[in-house]
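Heads up, one of the protein chains got dropped from this complex, but the rest are sitting where they should.
Let's look at chain A:
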Amino acid sequence: MLGMNGKDTTLFIVVCLMVLLAPILLNPFPTGSAFAQFNAGYPALLQRFVIFGILVIGFNILFGLTGYLSFGHAAFLGVGSFAAVWMFKLLSYNIVPAIVLSVIVAGLFSVVIGYVSLRRSGIYFSILTLAFAQMMYSIAYSDLVGKVIGTPITNGETGLQVYNDDPQILLGDGPKTPHLFGLEMNSSFTWDVGGWSFVFQNGYYLAGILMIASFYLAIRIFRSPFGLILRSIKSNQNRLNYTGISTRPYMLTAFVISGMYAGLAGGLLAAMDPLTGAERMFWTASGEIVIMSILGGVGTLIGPILGAGVIKYMENIVSTINDNVVHGWVAFMPDGLENFFVAIIHPFIGKGWHLTLGLVFMAVVIFLPGGLVELGQRIGAKFRRKKAPESAATSAEKGTV
């Protein structure tokens, strides 16, 4: 279907359904129940799932296919956000020009940074991208450009946002909040059923549809001759040079595509909440993208999206669990035991969510080098072996997913 093979079509449909039904699927516990804490189906978090999904889908085209580890991708996300907020400031709150410009600006930056960084490979490439990203972060944080030309561009520490005295030449009577031709991003529809309350928000669905489109494009790129050549760059660049293929333009194309994906994600972040700051470009944000990809499964289609989901879930859910919440869960225990239990759990929750993430990440890297996707494959293989032990031969052909 749509030029995809059977397996990819299935995966694509599953992703579509997940995105469309996420406000329901990720809200399994009734509001007010003890476990409502674990519900992830609220718009602010759902938006992050799909926006960071777009970011890692793009990152995977570079890192997953070619093996070139960019350590500065957050910079493209950052310039995308700045470009979008500037469109809000200058034109109006319509997100179309904002998102278009954020993709273009991120694309231009990635042409320049890619052109220079791709002169080297391996660790040197990573360091070059990291250096560029940190330079851009510093320039944005100190608003160097703004100081030179005399008017704030990134607005330094304060961050960039829309003020009432901004030109907004196309604003007219239009909404005073980001919108798509009048469809406001932050307006939502709430469906109360039983003890549950499901929120369907315009902004989430817009970002979700763009993620589905991004995912579709990524599938096509993965299966195209271009994708094959990118995979061969990862496999053996020496052979490729002696096969008459010039790797640089292919690499640069992959780099720019993934940069534009990051720009789109940045533009969407601004479209959901029309302000931004330099901290979006900090190197830890770039590192997070790498961790998302590796956690989910580098080079697989769905892996990085899963990784992004897990990390955003932990960042937003595990970090909100505090000692009182745990006390509530284990109230049935005798006092001493209860306190002991809470003391044990304490370092892993709330502010300690990074520790939990670190342990999960270590466990995945050590036991599941293929990421969460490998976990899924192993579980799937166990079930299949029980059903039909003779089908082992076919699994060899699946090596190229």
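Throughout what follows, a contact is a pair of C-beta atoms (placed from the backbone, for glycine too) under 8 Å apart; a residue touches a chain by one contact, two chains touch by 3 or more; residues count from 1.
We take it that contacts and distances are computed from a predicted model.
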Name per UniProt, for the chain absent here [options: "Gluconate 2-dehydrogenase subunit 3", "ATP synthase epsilon chain", "Potassium-transporting ATPase KdpC subunit" or "Branched-chain amino acid transport system ATP-binding protein"]: "Branched-chain amino acid transport system ATP-binding protein"
Absent-chain contact - pick from A:R223, A:H327 or A:R384: A:R223
Candidates A:L180, A:L240, A:V325 or A:I345 - the one touching the absent chain: A:L240
Hidden partner chain, residues of chain A it touches: 3-5, 220-221, 223-229, 231-232, 234-236, 238-247, 249-250, 253, 257, 396-397, 399-400
